[in-house]
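Here it is, the structure, as structure tokens.
Every protein chain of the complex appears in place save one, which is left out.
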Amino acid sequence: MREKCAVLGIRSTQNVFDSIYYGLYSLQHRGQESAGLAVYNNNEIDVHKDMGLVSSVFENVFLEGKVGIGHVRYSTQGDTRIENSQPITIGYGGGSLAIAHNGHLVNGVELKEKLKKKGAVFTTDTDTEVIAHLIAQEHMKTGDFVNGVGKAMKKMRGSYSLTLLKDDRIIAVRDPNGFRPLVYGRNGNQEVVASESCALDSLGVPFVRDVKAGEILVLGDKIESIRKTRDKASVCMFEYVYFARADSVIDGISVYKVRKNLGENLYRAAPVKADLVTAVPDSGITAAIGYARASGIPYGESLIKNRYLGRTFIMPRQEERERGVRIKLNPIKSEIEGKRIILIDDSIVRGTTIKKLIDQLRNAGALEVHVRISCPPILNPCFYGIDMQTSDEFIARKFRVDEIRKEIGADSLVYNNIEDLVDAIGLPRERMCMACLNGEYPLEEEQKKLVS
Amino acid sequence: MREKCAVLGIRSTQNVFDSIYYGLYSLQHRGQESAGLAVYNNNEIDVHKDMGLVSSVFENVFLEGKVGIGHVRYSTQGDTRIENSQPITIGYGGGSLAIAHNGHLVNGVELKEKLKKKGAVFTTDTDTEVIAHLIAQEHMKTGDFVNGVGKAMKKMRGSYSLTLLKDDRIIAVRDPNGFRPLVYGRNGNQEVVASESCALDSLGVPFVRDVKAGEILVLGDKIESIRKTRDKASVCMFEYVYFARADSVIDGISVYKVRKNLGENLYRAAPVKADLVTAVPDSGITAAIGYARASGIPYGESLIKNRYLGRTFIMPRQEERERGVRIKLNPIKSEIEGKRIILIDDSIVRGTTIKKLIDQLRNAGALEVHVRISCPPILNPCFYGIDMQTSDEFIARKFRVDEIRKEIGADSLVYNNIEDLVDAIGLPRERMCMACLNGEYPLEEEQKKLVS
Amino acid sequence: MREKCAVLGIRSTQNVFDSIYYGLYSLQHRGQESAGLAVYNNNEIDVHKDMGLVSSVFENVFLEGKVGIGHVRYSTQGDTRIENSQPITIGYGGGSLAIAHNGHLVNGVELKEKLKKKGAVFTTDTDTEVIAHLIAQEHMKTGDFVNGVGKAMKKMRGSYSLTLLKDDRIIAVRDPNGFRPLVYGRNGNQEVVASESCALDSLGVPFVRDVKAGEILVLGDKIESIRKTRDKASVCMFEYVYFARADSVIDGISVYKVRKNLGENLYRAAPVKADLVTAVPDSGITAAIGYARASGIPYGESLIKNRYLGRTFIMPRQEERERGVRIKLNPIKSEIEGKRIILIDDSIVRGTTIKKLIDQLRNAGALEVHVRISCPPILNPCFYGIDMQTSDEFIARKFRVDEIRKEIGADSLVYNNIEDLVDAIGLPRERMCMACLNGEYPLEEEQKKLVS
Partner (left out) sequence: MREKCAVLGIRSTQNVFDSIYYGLYSLQHRGQESAGLAVYNNNEIDVHKDMGLVSSVFENVFLEGKVGIGHVRYSTQGDTRIENSQPITIGYGGGSLAIAHNGHLVNGVELKEKLKKKGAVFTTDTDTEVIAHLIAQEHMKTGDFVNGVGKAMKKMRGSYSLTLLKDDRIIAVRDPNGFRPLVYGRNGNQEVVASESCALDSLGVPFVRDVKAGEILVLGDKIESIRKTRDKASVCMFEYVYFARADSVIDGISVYKVRKNLGENLYRAAPVKADLVTAVPDSGITAAIGYARASGIPYGESLIKNRYLGRTFIMPRQEERERGVRIKLNPIKSEIEGKRIILIDDSIVRGTTIKKLIDQLRNAGALEVHVRISCPPILNPCFYGIDMQTSDEFIARKFRVDEIRKEIGADSLVYNNIEDLVDAIGLPRERMCMACLNGEYPLEEEQKKLVS
């Protein structure tokens, strides 16, 4: 499971290149495929973007400008195209515009077809270009850019945290459901919007507040906040469970704390006697720490992760796939041998990796392996920006929990249930999107209720 | 002076990747900045393009498909952007389209503004994207792609030799003036359109005929030729004088022969006693051979050109610019010493290089240096696809011929006049564009006469 | 502090390229500057080596051969030269030889000067080339390669774990003190020697035993073990404390266990009331886990490490160095606020980083910050293969512990003492090198006692 992207926008009294560089670097966990930035300078927008990590894309590069936006994009095998990298810049009747987008439009294809029928021409496969068209259109209709953004929002259904660069202003936009995070910070020199608060921290810029669901926040000579939609926030629970960096705070909730709570709840849900609480690194570590605290069972590392898997690392050929897990994660025999182990991870998608890890633990002498999973079983696809393989591959769709346990070879297997998840996050249940767990997609009906 | 680009299109019974690769390679002299190709396969268009020479852009690349187009783009210092490389691919109401363009629209900016006013959104700075928009629009209006191309042509003023990839067809288009060359060839396996006939030769595909000025040539399951405009051909004389490869044949005229004729005419225009006819390599060589034949004065090489100037070669810093010419061209003393020399080149733009070469020849012991220039003095900017620096820099605008002679330090200086140029090419005068020489731009009035 | 390199050698019934690739990858933590391998094939040695990580050095590379050695080298700023990368291959009177080396010769310069005086010629700056010369010389004198290696060992003083490729044999050598680790493993198909046992694990090859201090282990058609020196093992304690991967086992001792013990001993040495045990990631994590277990104080993460710092990441300019720490490590406010914190790391060299981290913790609301350090104060330089900056920069040479505490701004500061370190490792004190702590360099006198 991979999320699509992070966005950033900075308006400063000085050149913003360095700040965008370091800011994007702190958001790199949200996308390693490509990186880019656009700055406004001398009435023009300059862009630099390329495939690769932030550190290599901007090697030997410098763009002048005091206002700019940035983007990182997730990594996939296969057909990744430089054309799809962001920010996207367009020229239209209202001038120039650069746009960076995190999320996914549910009605992107539909909007694109409508726009095409009216004569629109697209050069990329991205939702982002669709959004750019909508904004351009509405800007030209209304004659006011920010107004146009608001009108465009009413046509867009789905998730979008956007940073727009229009002349010397940054316009930050978060969809009415606030599926994806977006935060705002400021110090004496600069104003920053970013996908996660860890970017503010890395820049030494104090957090001010989250951009609100449905809000248009304009960073210009003065700051304006516009909300044209009724707030029907439904933030993605998986940001807390897995995607966001543990040091980020989303909508007032510490990601780290949520993960620790999830571990504690896992203990309370089904206590089991054991000698060691351990995690699948890095995704299960914080929950394991929480579990250990609640249970009093000591926390330890049992699997060491190789940290040097580069972009071009060649995984072993098909016939020897099991080697793959061994190369990435290696058990520590001395810590495992003769112990009853609780192994914690954030989620199970297809179950193939956890099965091999359990095997490794048993080979290293584990007496028992009890698996605990922070996230309730994932049953449904996400339409709001998370790239899950076809839901057909979800092991939880094919098997009941006890069958999964057998399949992966665990002595016991316990997931948090939805109540425990809600409790761990601490937001009201109705303010979260948990469609992948319970099938209740917030947009089908909610969208109609948007204030017009 | 640099021309913009070459185009290519191939429809074959086999994969076209190799043929496009070798074909573009033979057109590399028309553009060294970027290269790209698009192929149609499984109802989709796949593209690969990048900055660099054909040989490096397609290293370790292969695209599957039996129909495809290609493009090379000229090299400039400074702001070259991957976004501007071609072919450009678009999605619109009529499906997908890839387009490659050689030329320049006179009304490109105007058309773009009109399109923007109607809501169009552009992602590049190229005329090519404007053309794509026009074609998309007209296709959607008329419901027929080829018809749409014809309608679009009526809005476009300027030079354009295009190859379009639409489904499994190649559509070749040459503007009503036929400013830029475009040829068609065929053998049992493949049909090819290309900017120059040398591409056909390199593929071993026999030349059939030039695509005609104003013609739309459709390479599909059958071949169709459509002409919606009255032919008012005015082919660019500079293709013969400098741009095209000497082994190409444009509109039935051998480029090599024209250059040789230009040399012969230079002799006849102003015979002078001398010991050696020599050329600025490579641009003046063929004319020098012609001059030598006509005059009976022996031809020889006096300046040796370094052939290894790569993309990243760093020219000497500003303060020592004269070193630049010395590194690129070195005189052969033994051939020069004590001789009266006729030095031939295709044209003089600013006069700085020829001045240094004359200096080098004198330092090497030349007794006299008589300069002969194939092309009459260039006085006006080109609007049809040749990238000339501002006409303010044309030495012929600032000085009369004898003043130029003094400025560059020659013993005598003779240009061909326009009659001699017309004679050397052998096309009727009215069928050539010589606007840069005489200011008679073919498009101002001609455009109106296009059949509607 | 950086260690120099890892070595690997594999003899197999099949091609060893893949195995060397994955094996080196698992040893990447010992060196990220360059990587290389040499294989024996058709009576020749083929080499491939380059600057960069394993994954990039061997991209699109394959070398044929069933016997081979590999090497990774540590990363420094500044004068790193491709010439110094390994394996080094030489031709000499006894044929060809490839050599990979981890360690440092105390008498390398002296030996080099002696060899030079006798006419030797060197092409690199490495000790490894000196060793190659000695072995070549002794091989030629004695007429037997392995014998020659033994003779050469008597001249070499310092640390060296070597893998040699001589014809179709691998010769593994560990210096008489066994400063650096070296292990041997085998399965039905292949025999492997490697710097750390984690490489065996990644290859699925069972560990057999450590190569012994002073041992020459020959992997050929049969396996031979030769020991020409009396064993005076003094393994580097810092391998356990910091360098080796936590999942490795060195000389029978689990690295993970040692680190956990160090944490436990830190607790016992000076218990303090606190709310959270936390670590400087990644170096202090295992000790912190041990401390937490011993103390009953909960373990948690308080600083999140950015995992994407690439080779080309540009650290902020001089004037804003504090940003550097912020970009690499970010505190989790929710976990820190209002708490008394125990912060654990493996060692303090100059004290600049820990000072900034304590600052970050206080800014995030920590009430108290108690620093605990696994390794006793480092006072002396290492001559046996660890690249410490000049000992002048060691904070522990300039200040007493309480002064250091003030300097870094901690509420309390406790190091393990040497007894606790010895206890944590569990090897007899005299079998460990702790010269950097106590100044007792094992080689000055010991070397003389080597059996002749």
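Should a chain be cited, it is by its letter among A, B and C, assigned in written order, with residues numbered from 1 in that chain.
Just so we're on the same page, contacts are C-beta pairs under 8 Å (C-beta built on N, C-alpha and C of every residue); 3 or more make two chains touch, one makes a residue touch a chain.
Computed from a predicted model, the values in this text were never measured in an experiment.
Enquirer: Among the chains included here, which ones are touched by the excluded chain in the whole complex?
Expert: B, C
Enquirer: Which listed residue (B:Glu59, B:Asp167, B:Glu224 or B:Glu440) would be found touching the missing chain in the intact complex?
Expert: B:Glu59
Enquirer: Which of these, C:His71, C:His133, C:Lys212 or C:Arg431, touches the one chain of the complex that we don't see?
Expert: With C:His71, C:His133, C:Lys212 or C:Arg431 as choices, the missing chain is touched by C:His133.
Enquirer: Which of these, B:Asp50, B:Glu113, B:Glu301 or B:Glu407, touches the one chain of the complex that we don't see?
Expert: B:Glu301
Enquirer: Which one touches the absent chain: B:Gln86, B:Thr126, B:Asn177 or B:Thr286?
Expert: Checking each option in B:Gln86, B:Thr126, B:Asn177 or B:Thr286, the one touching the absent chain turns out to be B:Thr286.
Enquirer: Looking at the full complex, which residue from B:Ile99, B:Cys198, B:Ala366 or B:Leu443 touches the chain that isn't shown here?
Expert: Final answer for the missing-chain contact: B:Cys198.
Enquirer: Tell me which stretches of chain C touch the chain missing from the display.
Expert: 47, 81-83, 88-93, 112, 116-125, 129, 132-133, 136-137, 140
Enquirer: List every residue of chain B that touches the chain not included in the displayed model.
Expert: 18, 21-22, 25-26, 28-29, 32, 53-56, 58-59, 198, 201-202, 204, 245-247, 249, 254, 256-257, 260, 282, 285-286, 289, 292-293, 298-301, 304, 306-314, 316, 323, 326-327, 330-335
As a working rule, only the chains that are shown with their structure count from here on.
Enquirer: Need the central chain here, defined by C-alpha centroid distance to the all-chain C-alpha centroid.
Expert: Chain closest to the assembly's C-alpha mean: A.
Enquirer: With centres defined as the mean of C-alpha atoms, identify the chain lying farthest from chain C.
Expert: Of all the other chains, the one whose centre lies farthest from chain C is B.
Enquirer: From the C-alpha centre of chain A to that of chain C, how far is it in Å?
Expert: Taking the average C-alpha coordinate of chain A and of chain C, the gap between them is 36 Å.
Enquirer: Just curious, how far off is chain C from chain B if you go by their C-alpha centres, in Å?
Expert: So the centre of chain B lies 61 Å away from the centre of chain C.
Enquirer: Multi-chain contacts in chain A: which residues touch at least two other chains?
Expert: Within chain A, no residue touches at least two other chains.
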